[in-house]
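Down below is the structure, laid out as C-alpha cells.
All protein chains of the complex are present and in place, except for one that has been dropped.
First chain written, first letter: the chains are A and B, and each begins at residue 1.
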Amino acid sequence: MAVFKKQILLETKEGKVSYVDITLEVKQAIEESDIKSGICTVISPHTTCSVFFEEFAHDINEAGDESLQEDLNTVLEKIIPDHTSSETYVYPGEEHYKAVESWPNAQEYLPDGDRKALWNGDAHLKSTILGSSETFEVENGKLAVGSTGYIYFVDFDQTRERTRKCNILIIGE
Amino acid sequence: MAVFKKQILLETKEGKVSYVDITLEVKQAIEESDIKSGICTVISPHTTCSVFFEEFAHDINEAGDESLQEDLNTVLEKIIPDHTSSETYVYPGEEHYKAVESWPNAQEYLPDGDRKALWNGDAHLKSTILGSSETFEVENGKLAVGSTGYIYFVDFDQTRERTRKCNILIIGE
Partner (left out) sequence: MAVFKKQILLETKEGKVSYVDITLEVKQAIEESDIKSGICTVISPHTTCSVFFEEFAHDINEAGDESLQEDLNTVLEKIIPDHTSSETYVYPGEEHYKAVESWPNAQEYLPDGDRKALWNGDAHLKSTILGSSETFEVENGKLAVGSTGYIYFVDFDQTRERTRKCNILIIGE
C-alpha cells in the first residue's frame, strides 16, 4: 500500500464561472503513482471551488464553456443568483469585511479597498452544494471511468482571476 | 493495510429515474474484504448516475419508488426539469450529436438514429449535484451506519434501460 500526491495549478478567470477539464492531469498522476488498484481523490482546498465528474460535451460557446457547463450555470442560478449587490446575500457582513481588512494580505482580497471584491457568496454556496472533492477508482493502473467520463475543476468565484490549487491523492497498491 | 474491490451490475429502467437499494451488496463486499477498519467508497463510473446515503422509507408508490425518492424527484425537478425538448437545455448541441453519430458504437447511444435518445441533460446535471461517489466507514468489519441508514445507486437517465456498473472500494486493515 502506498500514498501518492500531486498538486496541479489552474488559472481561472474574472467575470465568469471557470471550468477546467483536468482529466488528463489526473490520468498522468495515476500513471506517475505506479499504483495499480485503489482510489484517487481529487480535492479543492478552496471554499469557492468544486471538483465533479461529467461527460465532455462537444459544443463550446463564445465564453469557452461546454454546453453542460452553460446548463449547470443556468440551473444553479435559479436558486443561487449572482452576487451583484450587498442585498443578494447576508454574507459578507460588517464583521467579515472588517476581519478581511485587518488581514496582513488584505490587499489580495480587497484590491484598492473595494468591498465589492468580497461579493462571492454565490460561489461559496454553489461549491458547498457540489462539494470540495470527488473520489474515483484506480483499476489496473488507470482511471476507471468510461470513455465519456471527464473530471472538471470549477472555480465559481467570479470576482477576480486567480491561480488555484487542486490536489490529487492516490491510495492503493 | 489492504485494498479490496467489488463491482456490481444494476438493471435500470426507461422512462423513469431508477433508484436501486445496494446496502446489502455493500455489506457483503465489506464482509468478503475481511477488512475490519477503514473506509468504503461506492463509485458510479457513469456521468448520469449517483450514489447517496438515505433512510429506507417504507411507503412505495405504483412506480416502485420509496416516498423519499418521489420527494427527491420533485425537489430536483424544480430547478432541473425533465429533458423533453431540444429547447430544455443547451446540451446536446450539433457538435455533440455529430460526435456521437461518428462513434463506432453509435447505435448503442442513438437507436434508429433518433437524436432524442441523447436528451438526458437533466440526468447529467442531477448527478453533478449529488456527486458520483459516497464514502462510508468500515468499523469492526461492518458498514458503520445506523439501523435506518441505506445506500442507494440512482440512474437519473430516463432515455433507455441499461445495465449499470457500481464499484465498491474498501481500504483499511
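The rule is short, and it goes like this: contacts are C-beta pairs under 8 Å (C-beta built on N, C-alpha and C of every residue); 3 or more make two chains touch, one makes a residue touch a chain.
Bear in mind that the values here come from a model prediction, so they are computed numbers and not experimental data.
> Give the residue, chosen from A:Val3, A:Leu24, A:Ala63 or A:Ala106, that touches the chain omitted from the document.
Spelled out, the listed residue whose C-beta touches the missing chain is A:Val3.
> With the full complex in mind, choose from A:Lys13, A:His124 or A:Arg160 the residue touching the hidden chain.
A:His124
> Have a look at A:Leu24, A:Ala63, A:Ile79 or A:Ala106 and name the one touching the chain we're not showing.
Reading the full complex, the residue touching the unseen chain is A:Ile79.
> So which of A:Thr23, A:Thr74 or A:Ser132 would be touching the chain we can't see?
The single option touching the absent chain is A:Ser132.
> Using the touch rule from the top, list residues of chain B that touch the missing partner.
Residues touching the hidden chain, for chain B, are 1, 37-39, 52-55, 57-61, 67-68, 70-72, 74-76, 78-79, 129-131, 134-137, 139, 144-146, 148-150, 171-173.
> Applying the definition given at the start, please give the residues of chain A touching the unseen chain.
Interface with the chain not displayed, on the chain A side: 1-3, 5, 41, 43, 45-48, 78-80, 89-96, 98-99, 121, 124-125, 127-129, 131-133, 135, 167, 169, 171.
As a working rule, only the chains that are shown with their structure count from here on.
> How many Å are there between the centre of chain A and the centre of chain B, using C-alpha atoms for each centre?
Those two chain centres are 22 Å apart.
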